[in-house]
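To start, the structure under review is shown below, and the notes come after it.
Only one protein chain is missing from this complex, and each of the others stays in its spot.
Right after this comes chain A.
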Amino acid sequence: MIDHLIPILAGTLAAATPLIFAGLGELVAERSGVINLGVEGMMLIGAIAGFAFAAETGYGAVTGLPAGALAGAAAAMIFAFFALSLSANQAACGLALTIFGIGLSAFIGQHYVSYSLPGLQPISIPLLSDIPLLGPVLFRQDWVVYLSLIAFALVTWTLAKTRLGLLLKAVGESPEAAHAIGYPVLGIRYGAVAFGGAMAGIAGAYLSTVYTPLWVQNMSAGRGWIAVALVVFATWKPTRLLLGAYLFGAVTILQFHAQGLGIDVPVQFLAALPYVATIVVLVVISRDRKLLQLNLPASLGKPFLP
């Protein structure tokens, strides 16, 4: 059992990493009052941009991740133009972005089907990585896993402690009031959506350049949607999002270790588990209407026209 525990826990951290990036990005966008259901599409665009850039430059994830971030943010700007500047229906615009992203990434990805990238070596942190159990789980990961934790800390701090965090909250709770005292509501929302796109792009690029360093059509396989569900599960709080991402990372990684653990269930059922788990956590969190209403950004999904 203990032989399995270390690879399962270590794998959980890696599997959760794209969910943390994409989830944090969506969380920030939703805090500003914008629901972007295009995370899946932005992830795929980030994945192919990251992969293409990493393959062409030969530097791997170091160039792939920034390229993915840029591409994700650019895709988010298409959404923002329609959903914010033209105040079109946000949910439908997000869906359009997802359909567009699936198509665009598959179109570009056609050239990269047979490529593969070297991936990343884990970085062992001296001394800490020698701690039994905790060491190999927490301190022998690739640098992007550490980066996801830094991103988590930065977002948490920004939302809770800074003027920018307050501004986001004001714009998400009462855009009318924020506008009346002179804040550029739309500008702040554009920024939040761009951040969300960049983070989704990083998540996608992590998948294609590190996690499984290959391009496969539709490789995000619903992780973008799970990230959207995680934000609801987290009731718009970063710490709960982090916990949720690890929970899903564990569910995802379970299928690769089921056989070793003596779980004799068809592989397809295990592969379906993360999606079933998403439904279960949505149900558990949504039945408590008060909890949701208390934390839901009051203007979420509503267009703002001053």
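Quick note on the criterion: a residue touches a chain if its C-beta (ideal position, glycine included) is under 8 Å from a C-beta of that chain, and two chains touch if they have at least 3 such contacts; residues count from 1.
Note that contacts and distances are computed from a predicted model.
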item	value
Name per UniProt, for the chain absent here [options: "Cytochrome c domain-containing protein", "Sugar ABC transporter permease", "Sarcosine oxidase subunit delta" or "Oxalate:formate antiporter"]	"Sugar ABC transporter permease"
Per the touch definition above, residue among A:95, A:149, A:216 or A:258 touching the missing chain	A:95
Contact partner of the left-out chain, one of A:10, A:24, A:78 or A:170	A:78
Sole contact to the chain not displayed, among A:122, A:135 or A:222	A:222
Touch list for chain A against the chain that is not drawn	37, 41, 78, 82, 84-89, 91-93, 95-104, 106-107, 110, 184, 186-187, 190, 217, 221-222, 225-226, 228-229, 232, 266, 268-269, 271-272, 275-276, 278-279, 282-283, 286-287, 289, 292, 305-306
